[in-house]
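What follows is part of the complex, with its chains left where they were.
Per-chain residue numbering starts at 1, and chain names A, B, C and D are given in the order in which the chains are listed.
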């Protein structure tokens, strides 16, 4: 085969790619921040929350973790309007990512909470902190610290998984590649380019998250 | 009137009855050493007094208020009685100073400046004034335990419960912690402490309580208890430890 | 090597057909491809006197299949534009494609300029996508879905106000009797479909064009159109 | 238009599920074996191999599986190597699975306390003997729950093989919903089947994890 790579056509499409990258970043920002927040809440609910909350959280986590992201996305985008709740494609994609990351991070964070020595809970209690105060001030930060690398990986996985949001017409990075190739029929160039950008984004995202971890957990630096 | 009054206290884990009816009074300013073999229920006793374990029978009264299981009562109790653990249990993500400040700010809603002033005072008191900004893992075991003491003191409790607070320390570091406790006792703090340091118990405590199989087996002033143990169990226990 | 010769000597022609674009390509209850494009592939194979291997493709991978030599022809209701023509070659037109903008009865749209400020769904990379992109006013929003199904679902769930699609597709939706029926607002263009093949294969291109011309002349193509589109071939295809 | 009954849809989905299962098994077994090899290179491969494995892991964990499949199938085709789709799918999925499993397992090996290395060293064992008799058996035990947990991701990951022409469960779903215009029925069933495949796996992972924690506290 004598296929000749040609990136010249890109000149006309780089704005599409730039917008796509911006959208992918925007999605992972929203999904990451809210998803982890949801994950913290669910982890608390499942590990320490009131009895009635635990099975509900478990149901949510299992439903999400055991079905494909794409299907979840379809139900939110095409299905919710039938229930009178219409979200545009970007909102739907963001919500799907929040829900997805929420379920995964709930499990990860819960592991961190459960690895917290009992003595920490007891020390909090014996200082007259309420259970919620103990969770908030004593348990949460060290628990997050323990699982931070795993959480960072999960965020990267969700970012890469977000490629399928182009199926509901969200104009993300994969959309850009598909759009360009549907016009120019230069699929290899388009996919090579988007793969390279995804790799760069993944490396950058992980790096930033780990740096964020250093900021959130300053005591780690003092560790011997 | 006694500060801590324990009557007919019973505690079981499942089938296993660990405390089989404990009666014990601790007056204000008293320093009580609780000794006994491993598994005799010493820790459980202290944990019950701090409300960390739900009790199965009897009553515990602290400063006239009877211990109940609900959240509000428990918190009120814990404001009166501080506890220090064998494993220090400092909060690893907070500096020594922040460890001491946290509960003041969160529980007592003390302002930051006041909490910090108190923290500095308490750290000074345990000889760690200059370690305010150090994280626990930058401190030696003895230093960590002293921060734990400062943390409990900052809540201005009426009594302190200490559960083998020197057992996890290297021998060289035991002295510095006991020195701090000695100071507290001298200042009139009410103390109830589980300890294996017999010499210390003899020197500092006003009363020694020997527990055996979930009961108070013998009790009395250290001079008497150590010099003339009446029961064979205490005799054998002292023989082994000394 | 010459692709036509290779096909003849192998005795088999491999054709990429759509699986997600009824009535040009979808599946029957046995999951076998069927549709206008499939019959077209069958016609070409028969007339070249070789066996037929159908390769189901999507709009994302149909051209890579061709370029890497995994198929000989792409018959997947492709439209032509200069950028595409620079990368692959096209045959003569083999099928008509009436596409238009469809919307609910009460939506007032008469031509492209009425799309101003409206949201229109379309299947990414399809003929109607290419055409509508050219004629839609700047402030119309085009939502480009992965496949027909996405476009239709978006319409039915109210995520878009109107869709651009083939009239046969619209007819198929109406046949399902949904609560929201798409009515034709205006015709975009009768833009025919072309068979795609690799560059520099003049012999294969000529052979395909010959077959298409013959099929137009002898009524074979008319028959396919009647079966799948429910209408005859237009004048001048 | 061909008319599909619910039974037609279900039958075709279940039929496509066998591809999902086969692909999952192939990727998991192949990825497991390759991952084990990479693991050895990663922790014992010194200055040359360990970084190579690290780059490998970074590459495969840092790019969408969809693109990996695309490039495995068509990329090689560009060089005139004709890879059949099943081979490309298997290769890409195995490489991808191995990248993740290597990392998971490395974490498990590192979770074995340093004292175990030292104790076995002080008994005169060589590196390989330490690995074989002391470290790996312990790491293996820790590794089972996360490994089973990851298998859920593999099952879901096989969905992406549709890019190279596989009609597995989710592709069958797309095709059927395009043929029937009943996306909710079809995707509802697809979700159900995925759930039926994945839920037992994640339950097993959770169960094993709990069992292990109990054994630990013992």
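Rule of thumb we're sticking to: a residue touches a chain if its C-beta (ideal position, glycine included) is under 8 Å from a C-beta of that chain, and two chains touch if they have at least 3 such contacts.
All values derive from a computational prediction rather than experimental measurement.
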| item | value |
| --- | --- |
| Counts per chain label over the entire file, given a single displayed copy of each | A x1, B x2, C x1, D x1 |
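Basically, only the chains that are shown with their structure count from here on.
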| item | value |
| --- | --- |
| Geometric centre: closest chain by C-alpha means | A |
| Distance from chain D to chain A - Cα centre to Cα centre, in angstrom | 20 |
| Separation of chain C from chain D, taking each centre as the mean of its C-alpha atoms, in whole Å | 37 |
| Multi-chain contact residues (two or more partners), chain D | 70, 74, 77-78, 80, 183 |
| Numbers and ranges of chain A residues touching at least 2 other chains | 1, 3, 74, 78-79, 187-188 |
| Of all residues in chain C, those that touch chain D in their complex | 19-23, 26-29, 31, 34, 55-58, 60-61, 64-65, 67-70, 147-149, 152-153, 172-173, 175-176 |
| Of all residues in chain A, those that touch chain B in their complex | 117, 119-120, 122-123, 125-131, 133, 137-138, 141-142, 145, 217, 219, 222-224 |
| Residue ranges of chain B in contact with chain A within the complex | 50-52, 71, 74-76, 78-79, 82-83, 85, 87, 89-95, 102-103, 106-107, 134-138, 148, 151-152, 155 |
